[in-house]
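Data first, discussion second: the structure below is written as structure tokens.
The complex appears here minus one protein chain, its other protein chains still in place.
Should a chain be cited, it is by its letter among A, B and C, assigned in written order, with residues numbered from 1 in that chain.
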Amino acid sequence: MYVSVQDQPFDLGTVSAKFAEGHSNNGAIVTFTGLVRGGADDRLEAMEIEHYPGMTEAALNAMAENAINRFSLGDALIIHRYGRLVPGEMIMMVATAARHRKNAFEAAEFLMDYLKSRAPFWKREISDSGASWVASKDEDEDALSRW
Amino acid sequence: MYVSVQDQPFDLGTVSAKFAEGHSNNGAIVTFTGLVRGGADDRLEAMEIEHYPGMTEAALNAMAENAINRFSLGDALIIHRYGRLVPGEMIMMVATAARHRKNAFEAAEFLMDYLKSRAPFWKREISDSGASWVASKDEDEDALSRW
Amino acid sequence: MDILYFAWVRERIGVPRERIETSAATVSDLVAELRSREERYELAFSDLGSLRVAVDQELADFDASLAGVREVAFFPPMTGG
Partner (left out) sequence: MDILYFAWVRERIGVPRERIETSAATVSDLVAELRSREERYELAFSDLGSLRVAVDQELADFDASLAGVREVAFFPPMTGG
């Protein structure tokens, strides 16, 4: 299990390759990577992510442990950045390893659903018209009800 | 869109990093990687994968195109190996890029479900007790009914 | 007790954290006490439905007890991932 809350970028290739190493009992590996989108008309200059040091690490560790137990994972990984990011940059990623594909997929979706509305991160979008906090979506809250 | 049927290994890190480049309108990237498992008691020596040259490439291209259209993907990738593989080696991977996570996840599962029972590959397991063709699973056939 | 504020709650209150002396029994009592202090608190806590609270770094309800609690944080619904 690996959990990291960091302001520095991470390398998807390096992280994916390292995560996949030595999984001779886990036939299925799923990764999800979230990137900063440019926005509807590409006017987003940057995204600033604030978090709650201490609580964030504890929340992410608990989510990864829950996923491992619930979906019988061989391994799980969560990396989430904070600070200022520009469009195209990677915000976060999760990775899951399981014996079969169904559990690996479900665990990755489970982690994403919890990260969206239960991990203490707040996004603010900076464009040429100013800065605004990203509003939470009802659909993200609703997504939790399936677990 | 990238589709490859190959006997040579691929590098998950390199492929993932390259696939994720320049997706400023796709906020969500999902990868699935399938590895050869050692088997219940680690007695598997190797897996041999046979395929139907010509039909395989056409089938995989059609699946990738279907996924892109059906889930409004920004991009899709399928790599599938054939030949002799040992436990721990990567058999195949898919990658999907979409604006939102739901479509990226669903498209990756869609591709996996179709690869399992509609792409002309046949696996044979070699152990110290001999060689046997892997039987198709009813659950894999059933998985197609959700799409 | 340490009180922390994040995102637009922090912006409205004007500070990221402060230490206060309180005998509030629950989070709700604490909120009522803060709202009675100054306009900026009244503004930040005007719509509790749009607020979330963590007690000692765990998500909690507004009726959670503050007995023995060291840290309470207020913030909008989270937008991670």
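Operating definition for what follows: a residue touches a chain if its C-beta (ideal position, glycine included) is under 8 Å from a C-beta of that chain, and two chains touch if they have at least 3 such contacts.
None of the values given here were measured: they were computed from a predicted structure.
K.L.:
What are the shown chains that the omitted chain is in contact with?
P.N.:
B
K.L.:
Determine which one of B:H23, B:R37, B:R101 or B:K116 touches the chain that has been left out.
P.N.:
B:K116
K.L.:
Considering the entire assembly, which residues of chain B contact the chain that has been omitted?
P.N.:
Contact residues on chain B toward the absent chain are 34, 50, 52, 54-55, 58, 80, 91-92, 112, 115-124, 133-136, 140-141.
Here is the rule we go by: only the chains that are shown with their structure count from here on.
K.L.:
Rounded to a whole Å, what is the gap between the Cα centroids of chain A and chain C?
P.N.:
Here the centre of chain C sits 26 Å away from the centre of chain A.
K.L.:
What whole-Å value do you get for the distance between chain A and chain B if each is reduced to the mean of its CA atoms?
P.N.:
Inter-chain centre distance comes to 23 Å.
K.L.:
Got the chain C residues that touch at least 2 other chains?
P.N.:
81
K.L.:
Would you pick out the residues of chain B that each touch at least 2 other chains?
P.N.:
101
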